[in-house]
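Excluded from the complex is one protein chain; the other protein chains are retained at their positions.
Just so it is clear, A and B label the chains in written order, and each chain counts residues from 1 on its own.
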Amino acid sequence: MSRSFYKTILDITAYAFLMIGALTMIIPFIWMISVSLRLPAEQFSRSIIPSPITFQNYFDLFEDLPNNAFLYLTYNSFKLSILAVVGQVLTCAMAAFVFAIVKFKGRDFLFALLVATLMIPPQVSLIPNFIIFKYLGLIGTQWPLILPAFWGGAFGTFLLRQYFLTIPRDLVDAARMDGASLFDIFWRVYMPLAKPAVAALSIFVFKDAWNDLLHPLVYLPTDMQKTTLTVGLAFFQQQLQAGGKFTVLMAGAFLSIVPLLIIFFIAQKQFIEGIALSGVKR
Amino acid sequence: MDYGLKPLGREKLWLWLMLVPTIIGLAFGTIGSLLATLGLSFFDWDLINPPTWAGTENYAALFENKNYIEAFMNTLKFSALYVPGVVIISLLLAVLLNRKIRGVGIFRTIYFLPTVTSAVATALVWNMIYGKETGILNFMLETLGFAPICWLCTNNAMMSVVIVNIWGAIGEGMIIFLAGLTAIPRDYYEASSLDGANDFQQFFRITLPLVTPSIFFQTLMSAINAFQAYDYIYMLTRRGQGDSSVPVAVYSIYRNAFHFFRMGDASAQAIQLALLVAVFMAIMFWWERNYVVYE
Partner (left out) sequence: MKSKLFVLLVIASLMLAACGSKPAAQGSVEITFTMWGAPEELTVWQAVVDDFHKANPNITVKVDVSDWDSYWTKLNTLIAGGTPPDVFAMDAPLFLDWQSRGALLNLQPYIDANPGFLDGFYPQTLTAYKTADGYYGMPRDFQTIVLFYNKDMFDAAGVSYPTGDWTYDDLLAAAKKLTIDKDKDGKIDQYGIWSDTWDMELLWSEAIWSYGGDIISSDHTKTLIGEGGARDAWKFIDSLYKEGVMPTPTTSGEFGFDLFQSNMAAMTSIGHWAVPGYVGAKINFDVAPMPKGPAGQATSVNSAGFVISKDSKNADAAFEFIKFALSEAGQKRLAELGFAIPVLKSVAESDAYLKQLGTLNQQVFLDSIAFARTKPVFKGYEEWAGIVGDGLIPVFDGEAELNATLDELIAAADKVLAANK
């Protein structure tokens, strides 16, 4: 009796905290949508529901992006982000498996080296990388944005290694008894178990590729048919901000995150419920 | 730690094949730029003319550069507030959301939202929320009878920026911790329940020790993010001439490299920042070796 009473109190407190927290998390998004649906004269109004509701800000934005530029920009962003996810998941998972499971000479050194590369902020490696791609003759193409996704990465490898380390070792031993090869263990035992972590990594990689401003800016011409949505919108943003057109600015901000939200809601079943329900089978 | 599977015969080949992309990336991308940065830190380079040898001058200059010292201290201050904030809040959140309660999926989705969106887009709306005259935050304060705060004025900017950065990061931390929590076998809890342990005792005796791999990962990543924090700070505190009211180390590196024709100084600053990260990493890995509990 007292035990369940205590549980109820705990649940109510937990709910209260979660509700307040959730409100804090979501208000900026609601505000963004709210402002984007207002008349310019109402942009600083304090009521959350705009009156009247207008979609004019979105039309204005599309007018600023003629010749289906919005479609091209979105296509480019999708293409680059999806390639980044494929490349990172494959190459990081392989490396992470090796670092987590296999014993070989130089493993710890190589892993330390890999993690050490996290120390250099991207603003610094920009110029050396640019010079490398210049020698490869790839400036002005999308390759400098695609290739790095396929050469592994410290964050993804580290994330998956941490996850792989928590998978019970007896699974490996059992597979070994059945005569499975190294790659078999990776592909048939570890990858299926790591689905939640892979989903998490995919979302992080997709988001980072989608939001990358620095690299598309430097490697691609600011051509609305060749560059990405983030760069395209950044081009308009300074002007909208300077002009005090916050309603259009918010419409642009919201449009730039809509694809991320869609991807997230598609992936979240795997991702959030996957972590909750399956976890690691034992 | 002595873990690992011994590759058999031909499997050695497989092992290295699986590492090939990572090794290419290390050689061409990251180690290349790490070494280039280290090299350039001993040169003066304006990006236009060939670099000229400067010896350790760029490093000596760091200690006399008041702007850089201020930026470096800001980075430390920011990290000291941000890292514990993110780790503690997201761990508590994950513990709460690992319970079997109604609407868990919705809560998780909401808390994760800032993480899947772009800092550039959300910084724009935070700019409006933080407005002194028009922002809803001050509107709420005034409604509750408090004096309005100039959130983005120089004196308060650090606090405001930390809040937004934590807001943007706890979703990621929550996921990392949830993944870690679900790996803890249920029977551990069942066994301790039978022994009469309450929730708090269970948290400290079972959850906390077994979630240490995630704490290790999340602390390290948060610290690296904190040392290199840029997006929100740039968007919320940039002043007209490109200066910032919360100048941080990366900000200083960026401006020296791309605006002041001082790639050498920028590289030296980057190396110093990297050393800070390295020291922190060393501490974390020592901690991992001694206190992190893997399976």
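Following the convention adopted for this analysis, a contact is a pair of C-beta atoms (placed from the backbone, for glycine too) under 8 Å apart; a residue touches a chain by one contact, two chains touch by 3 or more.
Keep in mind it's a predicted model, so treat the numbers as computed, not measured.
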| item | value |
| --- | --- |
| Contact partner of the left-out chain, one of B:Tyr59, B:Tyr188, B:Phe203 or B:Phe258 | B:Phe258 |
| Which residue of A:Pro128, A:Pro148 or A:Gly252 touches the chain not shown here | A:Pro128 |
| Contact partner of the left-out chain, one of A:Leu10, A:Ile139 or A:Ala180 | A:Ile139 |
| Absent-chain interface as seen on chain A, which is shown | 64, 126-128, 130-131, 134-135, 139, 213-214, 217-218, 221-223, 231, 234-239, 241-246 |
| Residues of chain B (touch criterion as defined above) contacting the omitted chain | 32, 35-36, 38-40, 43, 45-51, 66-67, 127-128, 131-135, 150, 152-155, 239-243, 245, 255, 257-261, 263 |
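As a working rule, only the chains that are shown with their structure count from here on.
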| item | value |
| --- | --- |
| Chain A and chain B: spacing of chain centres that average the CA atoms, whole Å | 15 |
| List of chain B residues in touch with chain A within their complex | 3-8, 11-12, 14-15, 18-19, 21-26, 28-34, 36-37, 47, 93, 96-99, 101, 104-105, 107-122, 124-126, 128-129, 131, 134, 136, 139, 167, 171-172, 175-176, 178-180, 182-183, 185, 199, 213-214, 216-217, 221, 224, 228, 230, 250, 253-254, 257-258, 263, 266-267, 270, 273-274, 277-278, 281, 294-295 |
| Sites on chain A touched by chain B in the complex | 10-11, 14-15, 17-18, 21-22, 24-29, 31-32, 35, 44, 46, 90-92, 94-95, 97-98, 101-104, 107, 110, 113-125, 127-129, 132, 148, 150-155, 157-159, 162-163, 165-169, 172, 176, 181-183, 185-186, 196-197, 200, 203-204, 207, 210-211, 213, 230, 234, 237, 241, 246, 249-250, 253-254, 256-257, 260-261, 263-265, 268, 271-273, 275-276, 279-280, 282 |
